[in-house]
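A single protein chain has been removed from this complex, and every other one stays in its place.
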């Protein structure tokens, strides 16, 4: 039991899987912290069970957390794990298919009881029937070992002792990959030491026991090391998409000098934004849990009228309900940011799973011509910047803006290089304070450059005015049924949004050698796998260009030029081809789609093959 | 004062305009009846004032009714009237711009009081300042003449006498165009004779007096005749779009053998469908005025689950609220017809005005991939057939279907050749009555040809099953979070709708000489003006092809072929280019748009010029 | 009891093969069991029974009832059931909903269904929390409740579902407790017998996000907290039935000794809802007791029946609809 040999790896993908009650999310995120603090680049993907807590040990009750850590910059949480930790038969059953042959498989041998096997639908124990022969199987009696390690801790019930087995497994994994368990001990201390010292003790003991078990057991012959990655210097923090989005909104409030108002109704996977923001009251953030999504959006419009930075958040089934209110905001020309954390649909669909299915809905899902800018985040930490950009456009152009994220970005995490405050844009709006046409105030007299109308908030003397959802006369904003005026106003609203193209960056293309014939065009949350796939293709010596859209409406002004520069354009999406339809219609480019609607992130490997095939074709 | 000379005309466009209280709609529709019974082809366009009854004599209070009648088949109510009857200064002011120089102008001279002139914004009377010199002006003291004619009718208040002046004007116009007033007398008898005989008398007297006035006055030197049109033989009836749509729904109920259930919430211009259908109770029609549009759609889904022919009707601002429920129906795969009587928007917009702004909304306005067939009516009477077609698709494919009409079709009217019942399709659905997989019932086992799932209604023993909005496993319909299943189901739902293309007629092209280089492609309610414009262009000796879409999703299977056959494709729409976007994306055809968003029907003359310019270009 | 087809039904007949997916200890299990035991008593064939729900933990209910069922969308079950009940008066329609589903997003459909008196039964599983979305406060959560979305406590005064239903003109209003199978069955029985909308609030424990919210009446072994309402009987309770309710001249209700004068005799069938409303204000907090049972149960014309009647009358007056005649109605003319 001397020191075991250390093998160098450039990256590892670990998946923890267990019952909802097994604490897999916590285990995963602590392992993530350890990796982050060690300087690895990381990317994570939690996989929650269906929205109801299923009975213990059942297949629908399995909860998973995948972590990818590496000594170089990585883009995705990885397609398939190298290591699977399965806390019970159900976790094994639902996750094994993803583990490549030869992969490392650590299971809690104690959990493979007849009852649990039956619940998972195993006729006999896979630990014994040879079906796992092709994996590096480590059956570890995690429960027994944990309970044994805790027998001296007082005040802990047997059940609580058992439930510490996740810390045991974390300890074991920490040892295996040479991570320090100190940050986790610190975390446990903060979380439990004061309130439940015995739980704190139990967890720490289990963690240490797991670590020690690794050192002592014969089962593991080598340990692994993944060196720190060479990341841009600076201070980092691990962050999920919904956290980053929330911080982006708070930052926008500060950058604009406007109080933040959030109208929201709980819905998976958007609820945590409401919950995050509810905790920033010292920033003057008002969160209103409304009776429904319509009221949530309506209250936000009311707040915008009053001069607040108004936000409403939801997922598809709730965003669809806000459409009428967004139409009103378009007519009122007031700033409003609608965050759509997309999930698999249609209808209730698969609430915890990501999809990119709402693009055409946010663009067109309102009666009549109702143009609206759309911004999409590309990665968990990018949600911060995307939120600021959405607020910037909304405030500057006095328009509702949709901000698209998805269930994967929302819960996935990655290291975030903390921005310097000075580098963030100034979003301060100009409120109207006096008449703008002689001694009259014309609420629909537009700024010549942005076409934005003045924002005169109640409380401003002399600018009293009335706005509403009926068509309004140009300049005065009075109700008008004049045919030519309606045509004009319809076009003005469209032009205002289209004009934002001159206020956003051009589309950048990643085409390292400039010799690619194929362009891959992505948007939103698939950035990671698409960029990773492009990288793989290039690693195989094949040139491919990659571009990624942050702005879906308007599209960057050079988009058509970029697309036409390539012989072939491939548009990978987690839908049946929504961006594809847009670029084909706008630019008449015979782009093709790569579409998967599986409720899980695109897999870089598969996509790389598809790209390569396209590069090779003809 | 002998018999005046009769001049032959091939067509006339008359517009009656007056105060909301002046009975212009009644006058117009009675004149329409007279023309119809005489065998002319007709087309009408009522133009209601803004939704609130504005004060008498004010500009927003003006109500208009335009009638086009001809000795040949016509397609539109006409761009501009030949004759304008203006009952007061406000009516003159708001309508004069449409009357071409030289047109006939009949005004109620009595109504040109100082007060009324002022309300209409006239500084001096246009009857006296020479500003009407370029028109054939007939100032007739309609009020005085009417009141005079009624002085012997007992029991009529002075106000009621005055209000009969619309009948006086109708009598005058009837004389001028050689129409018999007998049908109007019969109508008045039915309407008033029993309940208010004195009103009946007053109206008839006024009508006759107007007719007699024409005969005697010097003011009119000639009368006109418009011969009957050579229409397809058969029995006709004048009908508005909303009436025809209602009848189409009742017919579908009979043709399918299913009871009709309508869930609706009042909204302009859809309300009259609810009102019509509420009156067909002897047909077993159930109308439910719900608390809102969501409930209206929800109740319809419940009725569909129970085996009814389920319909919900609204206009854009209400249709947008139904989106979540339609998404549910897509997941449940139950038949449902959603009628959208489009009006100008966005938001509340211009409630009484037509637009084609909702096409992309009905196609895409739901979270995630939620494909749905879309059918559009082309003319008032065509609403009947379009309604049956929408019901046919919904019932056969177990899917929600959107049926698009608009404010112009809804209230406009034309002669309708009454169909033979035997020519209407059989819509009888097959309900599941027994297990479909051994002794199991699989609610999502699809028909191989249509991909429709079985419709097993409550009350059927042995087929008890549960459906819902969560993603469901193929065949069994159980809840499933399986990635591949979701991808499969998403594609199956899309294929089911796409497959309808094989069950609808090919797109027909009207290209009389087969030598056109330019194709004009329209859809929905612009059929009249687009066809009329094409006709005009051809009359100028220029070839042009015209095709019109009834099915917007899926598009007819030959659409791409048709489009590619022409050098240029022009897509006229009352929006900013929605069908245009679809065909460009699907077929990569560099089609151009002709777009007007004026809240009034396209004008054939203007469109003809645009087409001609395109034909001539290069 | 055998159903209308002569089959003898048992609770087991109403179980489905779907795995029940509530958390261990969830009050929904008890309600499900009580319902499955109760259904056979109704003597309605399984195929003639439909459960419609919205979204939430409670709303999973239809999956576990071997009848027809629909798990619809959040808050809309009463609207959907309205269409079903009015077109299919032959069915027994039940709506299952949660406090968020029924009172938050679905509040409007609920109150409209109640005033219309549509013929279905609404079971509101009230756990005073959003269970499915993992623990935000609901419209029945007490003021100041600390939840995920209200770290400093909620700010909204809660609805009293019974008061709200009565204010919305409900004809049947009852309350039951998940663990009280007998009491629940009594209320369900009365609800099923009521023609029209029946609204039943069921106190339901959510051990995960709002444990013990109703412990005072759930686990009221001594019977000191449950005030059982029985039509025609004096309203008394307590370990020895020593406490009673009495109305004050200001319209409110006070607690008195059962032996005192003026003890209220429960009259759930009173057409005027005022006393039922006053009883709805009797709560554990204010009166030290919680009424359960049927608050109000009155007859009033049922929307579905009225609609069917209008169809009958129309047919009688105008004859059965004749499509050819309808199309040819109005002024027609012939072109030859």
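The first chain written gets the first letter, and so on, giving A, B and C; residue counts start at 1 in each chain.
By our rule, a residue touches a chain if its C-beta (ideal position, glycine included) is under 8 Å from a C-beta of that chain, and two chains touch if they have at least 3 such contacts.
Since the model is a prediction, treat every value here as computed from it, not as a measurement.
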Inquiry  = Given the contact rule set out at the top, which of the displayed chains would the hidden chain touch in the full complex?
reply    = A, B, C
Remark   = The one residue from A:294, A:319 or A:338 touching the chain left out of view is A:294
Inquiry  = Just to verify: which one of C:193, C:215, C:272 or C:299 makes contact with the chain not shown?
reply    = C:272
Inquiry  = Can you tell me which of C:13, C:41 or C:169 touches the chain that was removed from the display?
reply    = C:169
Among A:133, A:426 or A:464, residue touching the chain not depicted = A:464
Task = Specify the residue from the set A:36, A:140, A:188 or A:226 that touches the hidden chain.
result = A:36
Query = For chain B, which residues reach the chain that was dropped from this view?
reply = 50-56, 58, 60, 265-268, 271, 274-275, 278-279, 281, 287, 289, 291-293, 317, 347-348
Query = Residue-wise, where is chain C in contact with the chain that is not depicted?
reply = 104-108, 111-112, 115-117, 139, 143, 152-153, 155-160, 163-169, 247, 249-253, 262, 267, 270, 272-278, 281, 300-301, 303, 306-307, 310, 313-314
Inquiry  = Take the complete complex as the reference. Which residues in chain A touch the chain that isn't displayed?
reply    = 33, 36-37, 39, 183, 187, 228, 231-239, 247, 250-251, 254, 259, 261, 263, 280-286, 288, 290-292, 294-296, 298-308, 310, 324-325, 327-328, 332, 418-419, 421, 458-470, 478-479
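Methods note: only the chains that are shown with their structure count from here on.
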Task = Could you tell me the distance, in whole angstrom, between the mean C-alpha positions of chain A and chain B?
result = 46
Query = Got the chain B residues that touch at least 2 other chains?
reply = 324, 327-328, 468-470, 479
Task = Specify, in ascending order, the residues of chain C that touch 2 or more different other chains.
result = 55, 73
